[in-house]
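In this view, the complex is presented without one of its protein chains, the others remaining in place.
Note that the chains take the letters A and B in the order they are written out, and that residue 1 is the start of every chain.
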Amino acid sequence: MYVAVKGGEQAIDNAHLLLARDRRGNPAIPELSIDQIREQMTLAIARVMAEGSLYEPDLAALAVKQARGDLIEAIFLLRAFRTTLPRFGDCVPMETDGMSIRRRISAVFKDLPGGQILGPTFDYTHRLLDPELAIADDARPCPVVLNEGAEPVAAPHILQILDREGLVEAPLNGADAGVEEDLTRTPLDFPACRELRLQALARGDEGFLLALGYSTQRGYGRTHPFAGEIRIGEVELSFAPPELGFDVPLGAVTITECEMVNQFRGSETQAPKFTRGYGCVFGQSERKAMSMALVDRALRANELGESSGVPAQDEEFVLSHCDNVQATGFVEHLKLPHYVDFQAELALLRQLREDWSARRANKQSADNGAAEKQEEAAK
Amino acid sequence: MSDLPEYNFAYLDEQTKRMIRRAILKAIAIPGYQTPFASREMPMPYGWGTGGVQVTAAILGVDDVLKVIDQGSDDTTNAVSIRKFFARTAGVRTTTRTPDATIIQTRHRIPEAALGEHQVLVYQVPIPEPLRFLEPRETETRRMHALQDYGVMHVKLYEDIAEHGHIATAYAYPVKVDDRYVMDPSPTPKFDNPKMDQCPALQLFGAGREKRIYAIPPYTRVVSLDFEDHPFERTRIPASCSLCNSTTVFLDEVVTDDQGGRAFMCSDTDFCEQTRSSTGAKS
Partner (left out) sequence: MANVDAFANSFLNPVSGAQSTFRSAMNALAYPAQPRALSSDLNPCGPMASGALALLLTLADQETPIWLAPSLAASETLKNFIAFHCGARVVDDPALAVFAFLASPLELAPLARFAQGDPDYPDRSATVIVQVEAFDDHAWRFFGPGLPSPRSFGVSPAPKEFVEMWTANQAGFPLGVDVIFVCGSQIAALPRSLRISEI
């Protein structure tokens, strides 16, 4: 019985031991190192860092190992650590224009300044299981990439090209907006500004955002999206201590950025323009960045006067349910004992059933009485 | 590898404690009102007491004696886990004896023993909004509280009566605090509701995932919602504890076999032990 009257403490200790044993698996198989996880499970690390809201590949790798590969559990581990970290200040808003690009594509132009750069993508792989990979072989030569080492090219954002012609609305500018609120430091209230929504989406669950983004494509809040540009690469971050008066570089982070071009819109006073949806996440994760951009655009329905009440447009619904650490905690808390409430419900249900039977019995005897009277009368 | 993390007394950093403490003071000043607070990720899952744990961590001091119960019992797994957490991160004394505790963190029960002025009762709350299941939108429910517009709640309770002849709510039974705010008492059985009224101890409620703290100050009027022709009734289980023979307490039903056999025993394990040791009942 898991709610033993006594012995809960020992049961918990034992559960921890069993967990540690299962985490290790067969001891005849070499144990995974943090380095191996960090280098070879990069996309898992990326997701854990993105939804854990902490760019720290080593700790993310440790979390993945400790969580036995359960990424939501790993995200939770990283979050619980992050929340204890002191805040020194805000970094200078990062400039994705200056990204050193590893991948950059646009679906809206055939060719463009800076070119289409496919980079490391699954996109054109055939999804056939590769038997060669089944054998771990330290002697396998590292793949040689064609054109490696070519000069990096300047790659302006494609939407800037449209913007110059006035064909698309101006981008949201974090530096101008002066985003002061931090979702993790102030409780969210509704309606939330777009900056706060983006904060929530950036750490939101990939699967949840994927499903919501997908729903807008299937007609639940259609936004006519085009993948204006998706870019992946490294961006420098810096910090400007007020007492120094200049920026101090902090290092580089890998990010994926997605700019969607959506449904145009105009008014009496404004010529029609395309609108935008924006997505940006730590690490390489196009699925997440694209989904985020779709949902960001859908959540602007009120602002753009196109609200139709579908889930992806519903700010309270989306923001209250996109956090997988909150969601998994509350869903799984149903495992905790609830026998007191169940007991109270049982007592109530028994009482309601007794009352119901009594009413029915009364009614039946009343009916019988009436029937007998009728019979009497008929005689 | 990064440096291994170090944690503050009672886990939370001082800035977080200040933020929670400010919310607690506001909650006390506005009885029954849900004060938003910037709830942190805790090292236990949301829904497992993170709100209660944050409130306890913010008020706890080295001289406190902590008791943690879940379902009325000190030995349920989650109670053990939270008690251990504070014993480890704050080094405070813990107890299972209700009168000895200065802080009692609870999930789903109010202890049977009367509480005193030296005590604080901290409730873990999953859904703090009593109107949530009638109106899912926070923007709407906040308005309803502001306008004291509790019509939907009365309609719901009245529909219960129309359908079942009773108010069909057995736990998390809504109350009105100091004649102003309708409040969710957390999923305690309605049997416990009368204990909240004019209680000498401060009652604090923490909802971590929903980021709300609320309070019932000591000696505050707490009334369970009802109707004149259908007054609030405390559920009573027509049985006695098979261990201590108590009849006036909330009883757990324990299934003893698969033939419908069952026994009842006190949900409040400390109360049961104390009653047995004072009456010499079988144990």
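The criterion applied here is as follows: a residue touches a chain if its C-beta (ideal position, glycine included) is under 8 Å from a C-beta of that chain, and two chains touch if they have at least 3 such contacts.
All of these numbers come straight from a predicted model, not from anything done at the bench.
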Omitted-chain contact residue, chosen from B:N8, B:S81 or B:T169: B:N8
Touching the absent chain when the full complex is considered, from B:D160, B:D178 or B:E253: B:D178
Touching residue (missing chain; options B:I28, B:V53, B:L131 or B:M183): B:I28
Residue numbers in chain B that touch the chain omitted from display: 8-9, 14-15, 17-19, 21-31, 33, 35-36, 58-62, 117, 142-143, 145-147, 178, 180-181, 198, 200, 202, 217-221
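Keep this in mind: only the chains that are shown with their structure count from here on.
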Gap in Å, rounded to a whole number, between the CA centres of chain B and chain A: 32
Interfacial residue positions of chain B with respect to chain A in the complex: 1-2, 5, 7, 11, 13, 36-43, 45-48, 50, 70-73, 75-81, 84, 107-109, 126, 136-139, 164-166, 168, 170-172, 187-191, 209, 211, 235, 237, 250-253, 267, 269
Contact footprint of chain B on chain A as seen in their complex: 2-9, 11-12, 34, 56, 58-59, 62, 76, 79-84, 86, 184-191, 316, 320, 325-326, 328-333, 336-341, 343-348, 351-352, 355, 359
